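Note that one protein chain of the assembly has been removed; the remaining protein chains are unaltered in position.
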Amino acid sequence: MIQFILKRLAVAIPTLLVLIVVSFFLMKMAPGNPFAGEKTVPQSVLDNIYARYGLDKPEWQQLAEYIYNVVFRFDFGPSFQYRDRTVNDIIAQGFPVTFTYGAWAFVAASVIGIALGVVAAVRQNSWADYLSVGFSIGAQVVPNFVMAPILVLIFTLWLRWLPGGGWNGGHWSNVVLPVIALATSYFANIARITRSSMLEVLGSNYIRTARAKGLPGWKVIFGHALRPALLPVVSYLGPVFVGMVTGSVVIDLYFSTGGIGQAFVNSALNRDYSTILGITILLGALTITANLVVDVLYAWIDPKIEL
Amino acid sequence: MLADNRIKTVTSVAAAPADVPAKGRSLWRDAGRRFMANKAAMTSLIVLIGVVLFTIIGPFFAKWSIEKVDWSVVGNVLTAGAPSFETGHYFGTDEVGRDLYSRVIQGTQISLLVGLVGSAIAVVVGTIYGAVAGYFGGRLDSAMMRLVDIIYSIPYMFILILLLIVFGRSFIMLFVGIGLISWLGMSRVVRGQTLTLKNREFVEAAIATGSKPRDVIFRHIVPNLLGIVAIYATLLVPEMILLESFISFLGLGVQEPNTSLGALISEGAQTMQYGTYWQLAFPLVFFITILFTFFFVGDGLRDALDPKDR
Partner (left out) sequence: MAPVLTVKDLSVRFALHESVVTAVNNLNFTLEAGETLAVVGESGSGKSQAFLALMGLLAKNGSVSGQALLGDVDLLALSKTELNQYRGRDVAMIFQDPMTSLNPALRLKQQLAEVLVLHKGQDQKQAETSAIEMLERVGIPEPAKRANAYPHQLSGGMRQRVMIAMALLCQPKILIADEPTTALDVTVQAQMLDLFKTLTEDFGTSLVLITHDLGVVAGVADRMMVMYGGRPVEKGTVDDLFYDPRHPYTLGLLHSTPHIAKRAERLDPIQGMPPSLENLPKGCAFHPRCAFAFDRCLAERPALTQLENGREKACFHEGPMRYGKVA
């Protein structure tokens, strides 16, 4: 088990380093510089600013210091945009918001998706089956940035049940629509994947063996079929995580929830390079960690993979 | 459905004469027949062709260009800018008074183009990459696939946004960005398929007779990958369209006055609250129709070509 995790880390850490280096030099390659936009600044002032942000040092030294600060001090440096804020401040403000609706969406999509998929497979051609099939086809072509306005149209403009935006300190009424908008397409995909893999498992020889033993139906499904049927679902959870991180940009923009996606787009538009870099690296690290967790989970479910 | 399949195999074992030569049953003709019998796929294909024809013929009926502002509706879009035959704005106008009919046609063209180009890049790069990795195997294979894993585990959307910011928004950059990631999935699929093909007799025979690796890959392996590549390429098109529309939604896609369906949907979603629903509805209908039809066509291709169900 530990060996398996170490092996995966041996890949994850270089990946993260590559991500840092690539993003860092991408920033350096950007035309213009973050301070050039401000009217005509005397060279002496500009030199001062450069010195303050460490931009006067050679690039390799900047990179080395940056990596050192990020890895050992978890310090992403000062923001280029806001004089009085660090990138850590910006992340600390946005991240809890994104984490709140993201975690709810992740849990909701997995739990409800798996449940609906199982019911659809066990009761093939029932309402649950048609619902999951119809839903998954529909949700495939309705991405979250289309889902969000439709939800607002229905629940805010027509029914007037829920606010169409804002965060309000994470009040439940502000969380509901972002969660639904973010979770829908993944929920539908999870249901579809669960259904088809469950159907395949239910038609397999070892399920016939379990039935021949005289096991009651629920035991056949939960004791024998569910675990192998979940394998493809688990391997889909990695992409779900990535998709939700990406989707947070849409959610933040549309619902003005003030999460990390909003911070990313703002800093992108304002050329706040240190913030862009910081957020990219943070989300990259999270994604890599999530993939690692998924790998371990997969290996734990599938006994054919030796830990 | 599953039960059906099971009994089908039971009876077909009894029914299919194994030693009768398969006369004229070419894979592709067979697949074509199966595809034609698939109502959802055929309907989708016809609708898709209709949409494409519309984007070609539609501009001849347009009374307004994509960028001309109709000053008579400015400031009064809700009533004067509504869809109407009299004003020549068949789909209404957008918030600044430009003709939505022309813009939807152009958006559809661009979205389709992005989808097809992204998918084409995936086909070329992914097929070669996957076939080489699968064919040579060993260390080369694990190094190549490790690279794919690494790129996969980076949140590409953020890198793509970075690219567009750093190098500026342009068509080329958009294609480069999309092309960078679209081939990953394809290369995995192709590699897997190549691994199984490699051990088939006809490939072993080719190797045994001394064919060069390049010839084996291009003459013997790639032709046998075409089916699975066709399926995935078709399914990639809607994915690429989704990706582009997401980028456009963020305001990082094609530049004004050009537009894409994603950009139009984004604009429509923002103005929806003023009651100008058509600004969302028309691009959305085209968007959903294209995605739906591509998914069904891809699905139909899979059913027709996938050897697993045969």
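The first chain written gets the first letter, and so on, giving A and B; residue counts start at 1 in each chain.
Following the convention adopted for this analysis, a contact is a pair of C-beta atoms (placed from the backbone, for glycine too) under 8 Å apart; a residue touches a chain by one contact, two chains touch by 3 or more.
All of these numbers come straight from a predicted model, not from anything done at the bench.
Of the options A:88, A:156 or A:204, the residue whose C-beta touches the omitted chain is A:204. Think of the hidden chain as still there; on subunit A it touches residues 124, 204-206, 208-217, 219, 223-224, 227-228, 301-304.
To be clear about the criterion, only the chains that are shown with their structure count from here on.
Centroids of subunit A and subunit B (each the mean of its C-alpha atoms) stand 24 Å apart. Contact residues of subunit B toward subunit A in the complex are 1-3, 5-6, 146, 149-150, 153-155, 157-159, 161-163, 165-166, 168, 238, 242, 245-246, 249-250, 262, 265-266, 268-269, 272-273, 280, 284, 287-288, 291-292, 295. Across the interface of their complex, subunit B is touched by residues 11-12, 14-15, 18-19, 22-23, 26-27, 29-31, 124, 137, 140-143, 145-146, 148-149, 152-153, 157, 164, 199-200, 202-203, 238, 242, 245-246, 249-250, 253-254, 264-265, 268, 271, 276, 279-280, 283-284, 287-288, 291 of subunit A.
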